[in-house]
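In this view, the complex is presented without one of its protein chains, the others remaining in place.
Then we have chain A:
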Amino acid sequence: MTEPLLAGRDLHKSFGPTEALRGADVAVRAGEVLAVMGPSGSGKSTLLHCLAGIVRPDSGSIRYQGRDLVEMSDGERSALRRTDFGFVFQFGQLVPELTCLENVALPLRLGGAKRKPAEARARQWLERLEVGDLGDRRPGDVSGGQGQRVAVARALVSDPKVVFADEPTGALDSLNGEKVMRLLTDAARGAGAAVVLVTHEPRVAAHSDREIVVRDGRVKDLELAA
């Protein structure tokens, strides 16, 4: 068995008196689409935030390509998120004042790319996600489904190793949700990126290669046990 790309072991995280994670084990292999399922309040979003280095767990370890995220400084984790990870949230993630094209190009610009090549690459991704004609429009002028596809393009434009998607279709109707999921998983697979997909909908989880279920902050990933 090859070493997982990203692995969290025995993760604990509390918010005040509330224990969100009580010993979670999870592994993400390169290029796979992993669905993290569970009822509302089970701790699946907290698990995603820990794995992505957005929050530091109270205890446990998160290893990514041989490095422990828990040991990293805030700056190092931010840099890692910028270079190696991509994110898709339920809504409201696009910068409203930037055009869709500029939103997608933003991760590249932050990585030091010049505006023109960054925007050329962003345009390719918008076309790949079938929203190439929306480049000059602002997020407020496009539909929810179109906005999510722009968000997916932004998550993938910097060739991340892992895309974290937290309820990416939660604010969409079933038709649009289906389309976004198809495009997200196809594009990620095409780019060789792993996807950690948090959802409580089996229909969305059906797009994954593998599912794990979080209950009361606990999850045992059999892949990791193996």
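Observations on the model:
The rule is short, and it goes like this: contacts are C-beta pairs under 8 Å (C-beta built on N, C-alpha and C of every residue); 3 or more make two chains touch, one makes a residue touch a chain; residues count from 1.
Convention: contacts and distances are computed from a predicted model.
Only one chain is not pictured, and the protein name UniProt records for it, out of "DEAD/DEAH box helicase domain-containing protein", "glycine dehydrogenase (aminomethyl-transferring)", "FtsX-like permease family protein" or "SoxAX cytochrome complex subunit A", is "FtsX-like permease family protein". Among A:Arg22, A:Arg138 or A:Arg218, the one in contact with the hidden chain is A:Arg138. Touching the chain that is not shown, out of A:Ala30, A:Leu98, A:Ala120 or A:Ala191: A:Leu98 (per the contact rule at the top). Along chain A, the points of touch with the absent chain fall at residues 45, 49, 52, 54-55, 75, 77-83, 85-87, 89-99, 102, 106-107, 109-110, 115, 138, 140-141, 155.
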